[in-house]
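Omission of a single protein chain aside, the complex is shown with its protein chains in their original locations.
Up next is chain A:
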Amino acid sequence: MKMKKWLSFLLAAVLAALCLAGCGGNQNSAVVEEDMNQCPEDSYEINWYLMAEPQSDVHSIEAALNDYLKDKINVTVKINCLSSAQYGQKMNTMINANEYFDLCFAARWMLDYVNNARAGAFVALDDYLDSYLKDTAAGYNEGILDCSRVDGTLYALPVNKEMATQYGWIYRKDIADKYNIDMSQYKSFEDLEPVLAMIKENEPEMNYPIDWSIDTAPFTLYQSENFIFKDGTYPDDTVMNIFGTPEFKQACETARDFYEKGYVRSDVLTATDQLQRMKEGKTFVMLQPIKPGKVQELFKDSTYQFAQTGVTQPMIDYLAGTGSMQAISATSKNPVRVARFLNILNTDPYVKNLVIHGIEGKHYTKIDEKTVEPIENSGYDLYADSWTIGNVFLDYLTTAEEPDKLEQLKQFNAEAKDSRVNKFLLEANDDVEQRQAEISNVIDKYKKQLVVGAVDPETTIPEFLEQLDVVGVQEQIQYNQEQYDAYLKTLEQ
């Protein structure tokens, strides 16, 4: 009897708490429109979360920004840098808790842009494109904003940067010259084998002439060349299980073959220092996602010479629009002002370079109009994170880079091939999500070992496929096919 009384009390308390929480949320004030040509009278503080390593001298950048923006849009900016280790977890909790902030970094692979957008975490920006974000919108290549839309609505502005993915070899140029190897003629891992055998024999320093991780192993090239799309479509519009394709088997066999012949290191499954080894001159070649100036960025103070050459065509894929974005939070108290700030960030070189390089004379020295030299240990340098902020075409380059990097980047974007699958988004209900989670558990268990060549594909692939069948991959394929067909229909209209 006593117990019952307590339970009912508890229940009442819980209900009351729920009710309070319900009433508390969504107190968003209505959007206040502003005149684009006028500086508003009230000041507003923008709470901005960046995915970047925290910098000790961030306060002087905030002060400089505030000075500059006061007469333009009357805002102050609070910069919060969170490292990638913390960013996803902290921001997701903040969004779920409906906590106030204004602006944040989001992407398809970090902070789950698509699901958070669907859940209403971000402000829809379509209405601003003709007004507050007009200058920014004009700067994008055609079609890019469509890639960022979720169910037809734009919830974040993509960072204007390289908009395509291309894979290519990065390699030791001095060694290639020594043996007269023309890397641009090798278009597959299989072609490359004689070169690797020769290097292994003649260069004792290079025990393992080639190196890879899960994303740069032979399968990556197959996937990229045949353009097997992320959720598993073939070019002829049939969805299929990519792990059951002969291409996947072939790629795993190649990886296994290289592994057994000792072209790749034996701890490739667990190693994380592939690029460091390469920089120390211990690896001849690696497959990497490339863009103009990639090796200069990677190996800027190495004693060896490096070069790069493309293997696949640059492709605009689903990452073009959703790989790196800035989103305005639905909890922002003044989204219009934040949008105006975003517009300035995307179009004003002074603001962009202040945010990434810091203050002239204090954090960098200016070499010429568009080149800077960072001052070491100055307490502020976010240049490495420039690709998560605004518009990279406004950046001042550093002296280590090729001066025409940005022109090359524009060229790269212009030449990239578009694909019609890159705007496809899968809709999922709870059951499907459950199944997807089970499928990706199985994939996590097998894919990496197979792809890097650490296990024998002959016995492991059948086991892998069997496990996938158990968790319902066939149903999932059917489900994807229906959605994909529907998507193709909307595309034709």
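Before moving on, here are some points about what is shown:
In this text, a contact is a pair of C-beta atoms (placed from the backbone, for glycine too) under 8 Å apart; a residue touches a chain by one contact, two chains touch by 3 or more; residues count from 1.
Here is the rule we use: contacts and distances are computed from a predicted model.
For the chain that does not appear here, its UniProt entry gives the protein name "Carbohydrate ABC transporter permease", which is one of "Polynucleotide kinase-phosphatase", "Carbohydrate ABC transporter permease", "Thiosulfate/3-mercaptopyruvate sulfurtransferase" or "Thioester reductase (TE) domain-containing protein". Although one chain is not drawn, the whole complex shows that of A:Ser43, A:Gln86, A:Thr153 or A:Asn202 it is A:Gln86 that touches it.
Here one chain is not drawn; of A:Ser56, A:Thr303, A:Thr459 or A:Gln493, the residue touching it is A:Ser56.
The chain not shown here is touched by just one of A:Asn116, A:Ser213 or A:Ser332, and that residue is A:Ser213.
Among A:Pro218, A:Gly323 or A:Pro457, only A:Gly323 touches the chain that is left out of the view. Although one chain is not drawn, its touching partners on chain A can still be listed: residues 6, 10, 21, 53-54, 56, 80, 82-86, 89-90, 93-94, 96-99, 107-110, 161-162, 165, 213, 215-216, 267, 272-273, 275-277, 279-280, 282, 289-291, 294, 297-300, 319, 323-324, 377, 383-387, 392.
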